[in-house]
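Left out: one protein chain. Kept in place: all the others.
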Amino acid sequence: MAAPFSQTRESPMSSNPEQRPNLYALTWRLPIIFWQLIFFVGPVLFMVAMSFFLVKNYRMTEAFEFVNWSRMLTRGFFWDSYWYTIGIATLSTVCAMCIAFPAAFALAFRASESTQRWAIFLLIIPFFTSYLVRTFSWFVILSESGVVNAMLGYVGLGPYTMLNTNFGTLVGYMTLTLPLVVILQTVTMANIDKNLIEAARNLGCSPLRTIWQVIIPLSKTGLIIAAIFCFILSFGDFVAPFYLGGSQEPTLPILILDTTKSGQQWPRAAVVAIMMMVTLFAIAFTGIALAYRKGKGAK
Amino acid sequence: MKQSRTLNVILGLYVVLIFAFVFAPIIFSMIFSFNSQRFPTIPLGEFSTEWYAKVLADPDIWKAARNSLIVSCSTAVIATFLGFCTAYSDFRYNFRFKGPYLALILLPPTIPLIIMALAMLAWLSKIGMSGQLYSIIIAHSVLTAPFAMAVIRLRLNQMDPDLESAAWNLGGSEWQTMRHVIVPFCKPAIFSSLFLTAAVSFDEFAVSWFVSGLNSTLPVVVLEIVQGNIDPQVNAIGTFVFLTSMTLVVLAQLFFASRQIKGMHA
Partner (left out) sequence: MSKPLVVFDKVQKHFGDFVAVKELDFEIREGEFLAIMGPSGCGKTTTLRMLAGLEAPTFGEIRLNDRVMNDVAPHERDTPLVWQSLALFPFLTARENVEFGLKMRGVDKAERKERAFKWLDKMGILEFENRHISTLSGGQKQRVALARSLVMEPQILLLDEPLSALDAHLVIRMQAVLTDLQRELGITFVYVTHSQSEAFAMADRVIIMGKGEIGQIGTPKEIYRAPANQFVAEFVGRNNILAGKVKSVDGGTARITTPSGEFTVPTNEVNLVKDHNASFVISADLVHIATEEPDGGNKAYCKLISEEFVGSMVTLFLEDAQGHEFKVQMQERELSKFDLHSGDEIWLSWDTQSAHVLNES
(Lines give C-alpha, C1' and ligand atoms only; values in the text may rest on other atoms or scores of the structure.)
Protein backbone atom coordinates (compact mmCIF):
# COMPACT_ATOMS: atom_id res chain seq x y z
CA MET A 1 0.00 0.00 0.00
CA ALA A 2 2.64 2.52 1.02
CA ALA A 3 5.16 1.31 -1.49
CA PRO A 4 4.66 3.88 -4.26
CA PHE A 5 5.02 6.90 -2.04
CA SER A 6 8.18 8.87 -1.88
CA GLN A 7 9.90 7.34 -4.85
CA THR A 8 10.12 10.76 -6.29
CA ARG A 9 11.50 11.11 -9.73
CA GLU A 10 14.36 13.52 -9.83
CA SER A 11 12.79 16.29 -11.79
CA PRO A 12 14.47 18.65 -14.15
CA MET A 13 14.97 22.21 -12.95
CA SER A 14 13.86 21.33 -9.46
CA SER A 15 15.98 18.37 -8.54
CA ASN A 16 17.90 20.44 -6.07
CA PRO A 17 16.11 20.38 -2.71
CA GLU A 18 17.92 23.56 -1.68
CA GLN A 19 16.50 25.48 -4.59
CA ARG A 20 13.79 27.93 -3.64
CA PRO A 21 10.41 26.61 -4.75
CA ASN A 22 8.52 28.84 -7.13
CA LEU A 23 4.89 29.90 -6.98
CA TYR A 24 3.86 26.84 -8.95
CA ALA A 25 5.53 24.42 -6.55
CA LEU A 26 4.03 26.17 -3.54
CA THR A 27 0.54 26.09 -5.02
CA TRP A 28 0.59 22.31 -4.80
CA ARG A 29 2.62 21.96 -1.66
CA LEU A 30 0.93 24.44 0.67
CA PRO A 31 -2.81 23.58 0.67
CA ILE A 32 -2.41 20.35 2.59
CA ILE A 33 0.03 21.95 5.02
CA PHE A 34 -2.41 24.72 5.90
CA TRP A 35 -5.42 22.43 5.95
CA GLN A 36 -3.85 19.75 8.13
CA LEU A 37 -2.19 22.28 10.45
CA ILE A 38 -5.52 23.94 11.10
CA PHE A 39 -7.79 20.92 11.07
CA PHE A 40 -5.58 18.03 12.11
CA VAL A 41 -2.57 19.21 14.09
CA GLY A 42 -4.70 21.98 15.64
CA PRO A 43 -7.36 19.65 17.04
CA VAL A 44 -4.85 17.12 18.34
CA LEU A 45 -2.70 19.75 20.06
CA PHE A 46 -5.77 21.50 21.41
CA MET A 47 -6.95 18.21 22.86
CA VAL A 48 -3.65 17.88 24.67
CA ALA A 49 -3.98 21.41 25.99
CA MET A 50 -7.59 20.77 26.93
CA SER A 51 -6.57 17.94 29.23
CA PHE A 52 -5.19 20.66 31.53
CA PHE A 53 -8.33 22.83 31.43
CA LEU A 54 -10.82 23.12 34.28
CA VAL A 55 -14.56 22.57 34.25
CA LYS A 56 -16.59 24.72 36.59
CA ASN A 57 -20.37 24.74 36.66
CA TYR A 58 -20.48 22.75 33.43
CA ARG A 59 -18.32 25.33 31.70
CA MET A 60 -14.81 24.72 30.49
CA THR A 61 -12.23 27.34 31.42
CA GLU A 62 -8.74 27.51 30.06
CA ALA A 63 -6.14 26.74 32.68
CA PHE A 64 -3.03 24.72 33.27
CA GLU A 65 -3.90 22.32 36.05
CA PHE A 66 -3.13 18.65 36.46
CA VAL A 67 -6.38 17.98 38.20
CA ASN A 68 -7.93 16.01 35.31
CA TRP A 69 -4.86 13.87 35.01
CA SER A 70 -4.70 13.14 38.71
CA ARG A 71 -8.44 12.52 38.88
CA MET A 72 -8.40 10.03 36.03
CA LEU A 73 -5.12 8.29 36.68
CA THR A 74 -5.75 7.69 40.36
CA ARG A 75 -9.16 6.18 39.83
CA GLY A 76 -9.48 2.43 39.83
CA PHE A 77 -12.22 2.50 37.20
CA PHE A 78 -9.92 4.15 34.69
CA TRP A 79 -7.23 1.52 35.06
CA ASP A 80 -9.78 -1.29 35.11
CA SER A 81 -11.10 0.03 31.87
CA TYR A 82 -7.57 0.58 30.48
CA TRP A 83 -6.41 -2.97 31.08
CA TYR A 84 -9.73 -4.42 30.02
CA THR A 85 -9.54 -2.54 26.73
CA ILE A 86 -5.96 -3.63 26.11
CA GLY A 87 -6.90 -7.18 27.04
CA ILE A 88 -9.94 -7.45 24.81
CA ALA A 89 -8.22 -5.67 21.90
CA THR A 90 -5.33 -8.11 22.22
CA LEU A 91 -7.75 -11.02 22.34
CA SER A 92 -9.48 -9.62 19.28
CA THR A 93 -6.14 -9.35 17.47
CA VAL A 94 -5.15 -12.91 18.34
CA CYS A 95 -8.56 -14.23 17.27
CA ALA A 96 -8.59 -12.30 14.01
CA MET A 97 -5.04 -13.34 13.12
CA CYS A 98 -5.73 -17.01 13.88
CA ILE A 99 -9.14 -17.13 12.23
CA ALA A 100 -7.90 -15.31 9.15
CA PHE A 101 -4.73 -17.31 8.66
CA PRO A 102 -6.11 -20.56 7.19
CA ALA A 103 -8.36 -18.57 4.84
CA ALA A 104 -5.53 -16.28 3.77
CA PHE A 105 -3.29 -19.31 3.35
CA ALA A 106 -5.85 -20.98 1.12
CA LEU A 107 -6.37 -17.83 -0.93
CA ALA A 108 -2.65 -17.14 -1.26
CA PHE A 109 -1.44 -20.63 -2.14
CA ARG A 110 -4.36 -22.77 -3.25
CA ALA A 111 -6.57 -20.35 -5.18
CA SER A 112 -6.19 -19.20 -8.75
CA GLU A 113 -5.22 -15.60 -9.33
CA SER A 114 -8.71 -14.60 -10.42
CA THR A 115 -10.30 -16.26 -7.38
CA GLN A 116 -7.84 -14.34 -5.28
CA ARG A 117 -8.74 -11.05 -6.93
CA TRP A 118 -12.44 -11.69 -6.53
CA ALA A 119 -12.03 -12.70 -2.91
CA ILE A 120 -10.18 -9.49 -2.15
CA PHE A 121 -12.78 -7.44 -3.99
CA LEU A 122 -15.56 -9.10 -1.99
CA LEU A 123 -13.69 -8.47 1.23
CA ILE A 124 -13.45 -4.78 0.41
CA ILE A 125 -17.24 -4.48 0.16
CA PRO A 126 -17.85 -4.54 3.95
CA PHE A 127 -15.76 -1.38 4.29
CA PHE A 128 -18.43 0.42 2.36
CA THR A 129 -21.38 -0.89 4.29
CA SER A 130 -22.38 0.81 7.45
CA TYR A 131 -20.59 -0.80 10.37
CA LEU A 132 -23.48 0.36 12.54
CA VAL A 133 -26.04 -1.47 10.48
CA ARG A 134 -23.92 -4.61 10.51
CA THR A 135 -23.61 -4.39 14.27
CA PHE A 136 -27.33 -3.89 14.62
CA SER A 137 -27.82 -6.92 12.43
CA TRP A 138 -25.62 -9.01 14.73
CA PHE A 139 -27.56 -7.67 17.65
CA VAL A 140 -30.74 -9.14 16.20
CA ILE A 141 -29.09 -12.35 15.01
CA LEU A 142 -27.40 -13.12 18.33
CA SER A 143 -30.23 -12.18 20.67
CA GLU A 144 -31.97 -14.71 22.99
CA SER A 145 -34.68 -15.40 20.43
CA GLY A 146 -32.62 -14.46 17.38
CA VAL A 147 -31.67 -16.44 14.32
CA VAL A 148 -28.71 -18.28 15.86
CA ASN A 149 -30.56 -19.42 18.93
CA ALA A 150 -33.58 -20.39 16.84
CA MET A 151 -31.40 -22.61 14.68
CA LEU A 152 -29.67 -24.09 17.69
CA GLY A 153 -33.13 -24.73 19.15
CA TYR A 154 -33.94 -27.02 16.22
CA VAL A 155 -31.10 -29.32 17.25
CA GLY A 156 -32.04 -29.08 20.88
CA LEU A 157 -29.40 -26.68 22.09
CA GLY A 158 -29.54 -23.34 23.79
CA PRO A 159 -30.73 -20.78 24.07
CA TYR A 160 -27.37 -19.21 24.84
CA THR A 161 -26.79 -15.66 26.01
CA MET A 162 -24.44 -14.14 23.50
CA LEU A 163 -25.27 -10.46 23.74
CA ASN A 164 -23.82 -8.34 26.50
CA THR A 165 -20.89 -10.71 26.86
CA ASN A 166 -17.28 -10.58 25.75
CA PHE A 167 -18.28 -13.01 23.04
CA GLY A 168 -20.66 -10.40 21.67
CA THR A 169 -17.94 -7.77 21.74
CA LEU A 170 -15.56 -10.10 19.92
CA VAL A 171 -18.13 -10.86 17.22
CA GLY A 172 -18.39 -7.12 16.68
CA TYR A 173 -14.62 -6.70 16.54
CA MET A 174 -14.36 -9.55 14.04
CA THR A 175 -16.99 -7.88 11.89
CA LEU A 176 -14.83 -4.79 11.87
CA THR A 177 -11.38 -6.32 11.48
CA LEU A 178 -11.60 -9.74 9.86
CA PRO A 179 -11.98 -8.59 6.23
CA LEU A 180 -8.97 -6.28 6.53
CA VAL A 181 -6.84 -8.92 8.25
CA VAL A 182 -7.68 -11.56 5.63
CA ILE A 183 -6.83 -9.12 2.84
CA LEU A 184 -3.51 -8.08 4.38
CA GLN A 185 -2.50 -11.66 5.18
CA THR A 186 -3.46 -12.89 1.72
CA VAL A 187 -1.57 -10.13 -0.06
CA THR A 188 1.49 -10.67 2.13
CA MET A 189 1.60 -14.40 1.61
CA ALA A 190 0.81 -14.19 -2.09
CA ASN A 191 3.96 -12.10 -2.46
CA ILE A 192 6.24 -14.78 -1.06
CA ASP A 193 8.52 -16.30 -3.65
CA LYS A 194 6.88 -19.65 -4.34
CA ASN A 195 10.26 -21.18 -5.17
CA LEU A 196 11.37 -20.82 -1.56
CA ILE A 197 8.39 -22.85 -0.39
CA GLU A 198 9.00 -25.39 -3.10
CA ALA A 199 12.61 -25.60 -1.99
CA ALA A 200 11.60 -26.16 1.63
CA ARG A 201 9.23 -28.93 0.60
CA ASN A 202 11.90 -30.56 -1.53
CA LEU A 203 14.28 -30.51 1.39
CA GLY A 204 11.77 -32.58 3.29
CA CYS A 205 9.99 -29.94 5.35
CA SER A 206 6.55 -31.09 6.43
CA PRO A 207 3.67 -28.75 5.53
CA LEU A 208 3.28 -27.54 9.10
CA ARG A 209 6.99 -26.98 9.47
CA THR A 210 7.01 -25.14 6.16
CA ILE A 211 4.35 -22.80 7.51
CA TRP A 212 6.22 -22.19 10.76
CA GLN A 213 9.74 -21.99 9.46
CA VAL A 214 9.33 -20.59 5.97
CA ILE A 215 6.00 -18.89 5.37
CA ILE A 216 5.57 -17.09 8.68
CA PRO A 217 9.15 -15.75 8.88
CA LEU A 218 8.96 -14.62 5.27
CA SER A 219 5.66 -12.81 5.75
CA LYS A 220 6.55 -11.49 9.20
CA THR A 221 6.42 -7.82 8.26
CA GLY A 222 3.00 -8.06 6.63
CA LEU A 223 1.59 -10.18 9.42
CA ILE A 224 2.73 -7.75 12.10
CA ILE A 225 1.27 -4.83 10.16
CA ALA A 226 -2.04 -6.69 9.88
CA ALA A 227 -1.96 -7.29 13.63
CA ILE A 228 -1.22 -3.63 14.34
CA PHE A 229 -4.13 -2.50 12.19
CA CYS A 230 -6.40 -5.01 13.86
CA PHE A 231 -5.35 -3.82 17.29
CA ILE A 232 -5.81 -0.14 16.42
CA LEU A 233 -9.30 -0.79 15.05
CA SER A 234 -10.43 -2.90 18.02
CA PHE A 235 -8.82 -0.61 20.57
CA GLY A 236 -10.58 2.46 19.19
CA ASP A 237 -14.00 0.99 18.44
CA PHE A 238 -16.91 1.91 20.67
CA VAL A 239 -19.74 0.31 18.72
CA ALA A 240 -19.03 -3.38 19.35
CA PRO A 241 -18.44 -3.17 23.10
CA PHE A 242 -21.35 -0.77 23.47
CA TYR A 243 -24.07 -2.57 21.53
CA LEU A 244 -22.92 -6.19 21.55
CA GLY A 245 -20.87 -6.21 24.76
CA GLY A 246 -23.45 -4.21 26.66
CA SER A 247 -20.70 -1.96 28.00
CA GLN A 248 -20.89 -3.64 31.36
CA GLU A 249 -17.17 -3.21 31.54
CA PRO A 250 -16.70 0.07 29.66
CA THR A 251 -13.80 0.21 27.24
CA LEU A 252 -11.78 3.40 26.88
CA PRO A 253 -13.72 4.61 23.81
CA ILE A 254 -16.96 4.19 25.77
CA LEU A 255 -15.36 6.10 28.62
CA ILE A 256 -14.58 8.94 26.21
CA LEU A 257 -18.11 8.81 24.88
CA ASP A 258 -19.73 8.90 28.31
CA THR A 259 -17.41 11.57 29.64
CA THR A 260 -17.93 13.80 26.60
CA LYS A 261 -21.62 13.36 26.06
CA SER A 262 -22.62 13.63 29.70
CA GLY A 263 -21.58 16.46 31.93
CA GLN A 264 -19.34 18.30 29.51
CA GLN A 265 -16.25 16.68 31.04
CA TRP A 266 -14.25 17.15 27.85
CA PRO A 267 -10.91 17.62 29.63
CA ARG A 268 -11.23 14.23 31.30
CA ALA A 269 -12.19 12.65 28.00
CA ALA A 270 -9.08 14.25 26.57
CA VAL A 271 -6.99 12.57 29.23
CA VAL A 272 -8.42 9.20 28.23
CA ALA A 273 -7.89 9.98 24.53
CA ILE A 274 -4.27 10.96 25.10
CA MET A 275 -3.63 7.82 27.13
CA MET A 276 -5.13 5.84 24.26
CA MET A 277 -2.98 7.57 21.65
CA VAL A 278 0.20 7.12 23.67
CA THR A 279 -0.61 3.44 24.12
CA LEU A 280 -1.37 2.98 20.44
CA PHE A 281 1.79 4.73 19.31
CA ALA A 282 3.87 2.67 21.72
CA ILE A 283 2.34 -0.55 20.45
CA ALA A 284 2.53 0.49 16.80
CA PHE A 285 6.18 1.54 17.06
CA THR A 286 7.14 -1.63 18.90
CA GLY A 287 5.31 -3.64 16.28
CA ILE A 288 6.93 -1.83 13.37
CA ALA A 289 10.35 -2.13 14.97
CA LEU A 290 9.74 -5.87 15.31
CA ALA A 291 8.43 -6.11 11.78
CA TYR A 292 11.50 -4.54 10.22
CA ARG A 293 14.07 -6.02 12.60
CA LYS A 294 16.45 -8.30 10.77
CA GLY A 295 15.20 -11.57 12.19
CA LYS A 296 17.36 -14.62 12.70
CA GLY A 297 15.09 -16.75 10.58
CA ALA A 298 14.69 -14.49 7.58
CA LYS A 299 17.75 -12.95 6.14
CA MET B 1 3.36 -27.38 -3.05
CA LYS B 2 1.85 -30.82 -3.21
CA GLN B 3 -1.91 -30.64 -3.45
CA SER B 4 -3.75 -32.80 -1.01
CA ARG B 5 -7.38 -33.00 -2.07
CA THR B 6 -9.06 -33.40 1.32
CA LEU B 7 -7.04 -30.56 2.76
CA ASN B 8 -8.00 -28.38 -0.18
CA VAL B 9 -11.68 -29.14 0.32
CA ILE B 10 -11.43 -28.33 4.02
CA LEU B 11 -9.60 -25.11 3.31
CA GLY B 12 -12.16 -24.21 0.65
CA LEU B 13 -15.03 -24.77 3.08
CA TYR B 14 -13.19 -22.70 5.66
CA VAL B 15 -12.89 -19.78 3.24
CA VAL B 16 -16.60 -20.04 2.50
CA LEU B 17 -17.29 -20.01 6.23
CA ILE B 18 -15.24 -16.84 6.67
CA PHE B 19 -17.12 -15.17 3.85
CA ALA B 20 -20.40 -16.32 5.39
CA PHE B 21 -19.42 -14.66 8.65
CA VAL B 22 -18.38 -11.45 6.90
CA PHE B 23 -21.52 -11.23 4.79
CA ALA B 24 -24.06 -12.61 7.26
CA PRO B 25 -24.84 -9.26 8.89
CA ILE B 26 -25.13 -7.52 5.51
CA ILE B 27 -27.41 -10.15 4.03
CA PHE B 28 -29.54 -10.57 7.14
CA SER B 29 -29.94 -6.82 7.38
CA MET B 30 -31.33 -6.80 3.83
CA ILE B 31 -33.64 -9.73 4.55
CA PHE B 32 -34.86 -8.18 7.79
CA SER B 33 -35.61 -4.93 6.00
CA PHE B 34 -38.33 -6.76 4.04
CA ASN B 35 -39.56 -8.77 7.03
CA SER B 36 -42.74 -7.85 8.89
CA GLN B 37 -41.43 -8.88 12.32
CA ARG B 38 -40.29 -6.13 14.61
CA PHE B 39 -37.92 -8.61 16.20
CA PRO B 40 -36.89 -10.90 13.35
CA THR B 41 -35.95 -14.51 13.88
CA ILE B 42 -36.40 -17.88 12.20
CA PRO B 43 -38.95 -18.69 10.87
CA LEU B 44 -39.16 -15.34 9.11
CA GLY B 45 -42.35 -13.31 9.09
CA GLU B 46 -44.15 -12.16 5.97
CA PHE B 47 -42.70 -10.06 3.21
CA SER B 48 -43.32 -6.43 3.96
CA THR B 49 -42.22 -3.03 2.85
CA GLU B 50 -43.60 -1.26 5.88
CA TRP B 51 -40.13 -0.28 7.20
CA TYR B 52 -39.32 1.36 3.90
CA ALA B 53 -42.65 3.12 3.95
CA LYS B 54 -41.94 4.33 7.44
CA VAL B 55 -38.49 5.54 6.51
CA LEU B 56 -39.77 7.36 3.43
CA ALA B 57 -42.48 9.05 5.47
CA ASP B 58 -40.06 10.40 8.03
CA PRO B 59 -39.07 13.99 7.25
CA ASP B 60 -36.10 13.76 9.64
CA ILE B 61 -34.65 10.95 7.60
CA TRP B 62 -35.13 12.90 4.39
CA LYS B 63 -33.31 15.80 5.93
CA ALA B 64 -30.53 13.53 7.13
CA ALA B 65 -30.24 11.99 3.68
CA ARG B 66 -29.97 15.45 2.16
CA ASN B 67 -27.30 16.38 4.72
CA SER B 68 -25.39 13.19 4.00
CA LEU B 69 -25.46 13.95 0.30
CA ILE B 70 -24.19 17.50 0.80
CA VAL B 71 -21.48 16.35 3.20
CA SER B 72 -20.22 13.48 1.09
CA CYS B 73 -20.16 15.47 -2.15
CA SER B 74 -18.36 18.43 -0.58
CA THR B 75 -15.95 16.15 1.23
CA ALA B 76 -15.19 14.33 -1.99
CA VAL B 77 -14.30 17.56 -3.77
CA ILE B 78 -12.14 18.99 -0.98
CA ALA B 79 -10.38 15.72 -0.12
CA THR B 80 -9.68 14.97 -3.78
CA PHE B 81 -8.27 18.46 -4.31
CA LEU B 82 -6.02 18.14 -1.25
CA GLY B 83 -5.04 14.60 -2.20
CA PHE B 84 -4.19 15.68 -5.74
CA CYS B 85 -2.00 18.56 -4.60
CA THR B 86 -0.11 16.34 -2.20
CA ALA B 87 0.25 13.45 -4.61
CA TYR B 88 1.63 15.77 -7.27
CA SER B 89 4.03 17.47 -4.85
CA ASP B 90 5.30 14.07 -3.76
CA PHE B 91 5.61 12.90 -7.37
CA ARG B 92 7.36 15.96 -8.71
CA TYR B 93 9.46 17.44 -5.94
CA ASN B 94 12.06 16.49 -3.41
CA PHE B 95 12.27 18.88 -0.54
CA ARG B 96 13.38 19.08 3.04
CA PHE B 97 10.97 17.75 5.65
CA LYS B 98 9.21 15.66 3.06
CA GLY B 99 8.79 12.84 5.58
CA PRO B 100 6.83 14.97 8.06
CA TYR B 101 4.97 16.49 5.13
CA LEU B 102 3.71 13.10 3.99
CA ALA B 103 3.01 12.06 7.59
CA LEU B 104 0.79 15.12 7.91
CA ILE B 105 -1.60 13.77 5.31
CA LEU B 106 -1.22 10.03 5.90
CA LEU B 107 -1.49 9.96 9.69
CA PRO B 108 -5.19 10.72 10.40
CA PRO B 109 -6.56 7.26 9.48
CA THR B 110 -4.30 5.64 12.10
CA ILE B 111 -5.92 7.58 14.92
CA PRO B 112 -9.12 6.03 16.31
CA LEU B 113 -12.21 7.85 15.11
CA ILE B 114 -13.49 8.42 18.61
CA ILE B 115 -10.33 10.37 19.42
CA MET B 116 -10.51 12.36 16.20
CA ALA B 117 -14.14 13.02 17.03
CA LEU B 118 -13.33 14.42 20.45
CA ALA B 119 -10.40 16.47 19.18
CA MET B 120 -12.44 17.87 16.27
CA LEU B 121 -15.39 18.69 18.48
CA ALA B 122 -13.23 20.53 21.00
CA TRP B 123 -11.20 22.43 18.43
CA LEU B 124 -14.09 23.38 16.16
CA SER B 125 -16.05 24.63 19.19
CA LYS B 126 -13.04 26.61 20.23
CA ILE B 127 -12.75 28.36 16.86
CA GLY B 128 -16.51 28.67 16.56
CA MET B 129 -17.00 26.25 13.71
CA SER B 130 -18.81 23.36 15.36
CA GLY B 131 -22.36 22.15 15.02
CA GLN B 132 -22.64 22.95 11.33
CA LEU B 133 -22.74 20.84 8.23
CA TYR B 134 -19.43 22.33 7.18
CA SER B 135 -17.94 21.07 10.47
CA ILE B 136 -18.56 17.52 9.28
CA ILE B 137 -17.20 18.36 5.85
CA ILE B 138 -13.99 19.72 7.35
CA ALA B 139 -13.50 16.70 9.58
CA HIS B 140 -14.28 14.22 6.81
CA SER B 141 -11.87 15.93 4.44
CA VAL B 142 -9.07 15.41 6.96
CA LEU B 143 -10.03 11.76 7.31
CA THR B 144 -10.45 10.95 3.62
CA ALA B 145 -7.71 13.06 1.98
CA PRO B 146 -5.15 10.23 2.48
CA PHE B 147 -7.30 7.87 0.39
CA ALA B 148 -7.49 10.46 -2.37
CA MET B 149 -3.75 10.99 -2.18
CA ALA B 150 -3.09 7.24 -2.42
CA VAL B 151 -5.33 6.72 -5.45
CA ILE B 152 -3.90 9.68 -7.37
CA ARG B 153 -0.31 8.96 -6.40
CA LEU B 154 -0.65 5.43 -7.78
CA ARG B 155 -1.90 6.87 -11.06
CA LEU B 156 1.01 9.30 -11.27
CA ASN B 157 3.33 6.33 -10.83
CA GLN B 158 2.01 5.00 -14.13
CA MET B 159 2.88 8.19 -15.97
CA ASP B 160 5.85 8.23 -18.31
CA PRO B 161 8.19 10.55 -16.41
CA ASP B 162 9.10 12.26 -19.70
CA LEU B 163 5.52 13.32 -20.37
CA GLU B 164 5.67 16.46 -18.28
CA SER B 165 9.06 17.47 -19.67
CA ALA B 166 7.77 16.80 -23.18
CA ALA B 167 4.98 19.31 -22.64
CA TRP B 168 7.45 21.96 -21.43
CA ASN B 169 9.67 21.15 -24.36
CA LEU B 170 6.77 21.89 -26.70
CA GLY B 171 6.30 25.33 -25.20
CA GLY B 172 3.88 24.64 -22.37
CA SER B 173 4.50 26.52 -19.15
CA GLU B 174 4.24 24.59 -15.90
CA TRP B 175 0.66 25.80 -15.43
CA GLN B 176 -0.37 24.90 -18.97
CA THR B 177 1.26 21.51 -18.54
CA MET B 178 -0.70 20.93 -15.35
CA ARG B 179 -3.92 21.75 -17.14
CA HIS B 180 -3.28 19.98 -20.42
CA VAL B 181 -1.18 16.99 -19.36
CA ILE B 182 -1.17 16.16 -15.64
CA VAL B 183 -4.86 16.66 -14.97
CA PRO B 184 -6.07 14.82 -18.10
CA PHE B 185 -3.70 11.98 -17.31
CA CYS B 186 -4.98 11.73 -13.72
CA LYS B 187 -8.63 12.12 -14.68
CA PRO B 188 -9.63 8.48 -14.07
CA ALA B 189 -7.92 8.52 -10.68
CA ILE B 190 -9.56 11.84 -9.84
CA PHE B 191 -12.97 10.31 -10.47
CA SER B 192 -12.04 7.17 -8.53
CA SER B 193 -10.96 9.36 -5.68
CA LEU B 194 -14.16 11.41 -5.78
CA PHE B 195 -16.35 8.31 -5.53
CA LEU B 196 -14.17 6.62 -2.93
CA THR B 197 -13.97 9.57 -0.58
CA ALA B 198 -17.70 10.22 -1.02
CA ALA B 199 -18.42 6.62 -0.08
CA VAL B 200 -16.23 6.74 3.02
CA SER B 201 -17.76 10.03 4.11
CA PHE B 202 -21.27 8.72 3.47
CA ASP B 203 -20.76 5.91 6.02
CA GLU B 204 -18.82 7.70 8.73
CA PHE B 205 -20.76 8.17 11.96
CA ALA B 206 -18.46 8.71 14.96
CA VAL B 207 -16.98 12.05 13.98
CA SER B 208 -20.22 13.18 12.35
CA TRP B 209 -22.11 12.41 15.53
CA PHE B 210 -19.76 14.50 17.66
CA VAL B 211 -19.40 17.57 15.48
CA SER B 212 -22.74 17.70 13.68
CA GLY B 213 -24.83 19.26 16.40
CA LEU B 214 -28.41 19.19 15.17
CA ASN B 215 -27.47 18.57 11.54
CA SER B 216 -27.52 14.79 11.61
CA THR B 217 -26.40 12.75 8.66
CA LEU B 218 -27.93 9.37 7.86
CA PRO B 219 -25.45 7.27 9.84
CA VAL B 220 -25.98 9.53 12.84
CA VAL B 221 -29.73 9.02 12.58
CA VAL B 222 -29.09 5.28 12.48
CA LEU B 223 -26.93 5.60 15.57
CA GLU B 224 -29.66 7.50 17.36
CA ILE B 225 -32.34 4.99 16.38
CA VAL B 226 -30.17 2.07 17.43
CA GLN B 227 -29.55 3.65 20.79
CA GLY B 228 -33.26 3.82 21.47
CA ASN B 229 -34.59 0.37 20.71
CA ILE B 230 -34.90 -2.37 18.17
CA ASP B 231 -36.29 -0.74 15.07
CA PRO B 232 -36.06 -2.48 11.70
CA GLN B 233 -36.15 0.93 10.04
CA VAL B 234 -32.40 0.73 10.55
CA ASN B 235 -32.26 -2.21 8.16
CA ALA B 236 -34.16 -0.26 5.55
CA ILE B 237 -31.86 2.72 5.88
CA GLY B 238 -28.86 0.40 5.98
CA THR B 239 -29.90 -1.28 2.76
CA PHE B 240 -30.35 2.10 1.11
CA VAL B 241 -26.96 3.33 2.37
CA PHE B 242 -25.35 0.09 1.28
CA LEU B 243 -26.71 0.40 -2.23
CA THR B 244 -25.57 4.02 -2.46
CA SER B 245 -22.07 3.23 -1.23
CA MET B 246 -21.76 0.22 -3.47
CA THR B 247 -22.82 2.24 -6.48
CA LEU B 248 -20.10 4.74 -5.68
CA VAL B 249 -17.50 2.02 -5.15
CA VAL B 250 -18.42 0.22 -8.34
CA LEU B 251 -18.17 3.50 -10.23
CA ALA B 252 -14.77 4.12 -8.68
CA GLN B 253 -13.73 0.58 -9.61
CA LEU B 254 -14.92 1.06 -13.18
CA PHE B 255 -12.77 4.14 -13.58
CA PHE B 256 -9.89 2.27 -11.98
CA ALA B 257 -10.32 -0.66 -14.36
CA SER B 258 -10.66 1.46 -17.47
CA ARG B 259 -7.49 3.30 -16.63
CA GLN B 260 -5.68 0.02 -16.15
CA ILE B 261 -6.72 -1.17 -19.56
CA LYS B 262 -5.59 2.09 -21.08
CA GLY B 263 -2.41 1.84 -19.05
CA MET B 264 -1.68 -1.54 -20.58
CA HIS B 265 -1.76 -0.16 -24.07
CA ALA B 266 0.27 2.90 -23.27
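When the chains are written out, they are named A and B in that same order, and each has its own residue count from 1.
Rule of thumb we're sticking to: a residue touches a chain if its C-beta (ideal position, glycine included) is under 8 Å from a C-beta of that chain, and two chains touch if they have at least 3 such contacts.
Computed from a predicted structure; not experimentally measured.
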Residue among B:V181, B:V221 or B:V249 that touches the chain left out of view: B:V181
Chain not shown, touching residues in chain B: 160, 162-163, 165-174, 176-177, 180-181, 184-185, 187, 262, 265-266
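Keep this in mind: only the chains that are shown with their structure count from here on.
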Complex interface listing, chain A residues touching chain B: 1-2, 4-12, 14-15, 17, 21, 24-25, 27-29, 31-33, 35-37, 39-44, 46-47, 50, 99-100, 102-103, 105-107, 109-111, 119, 121-126, 128-141, 143, 145-147, 149-151, 174-175, 178-179, 182, 197-198, 201, 207, 210, 232, 235-238, 243, 253, 256-257, 260, 266, 269-270, 273, 276-277, 280, 284
Chain B residues touching chain A - in the complex, by the definition given at the top: 1-3, 8, 11-12, 14-15, 18-19, 21-26, 28-29, 32, 39-43, 81-82, 85-86, 88-96, 98, 101-102, 104-108, 110-116, 118-124, 126-127, 138-139, 141-142, 145, 150, 153-154, 157, 161, 164-165, 174-175, 178, 199-200, 203, 205-206, 210, 219, 222-223, 226, 230, 234-235, 237-238, 241-242, 245-246, 248-249, 253
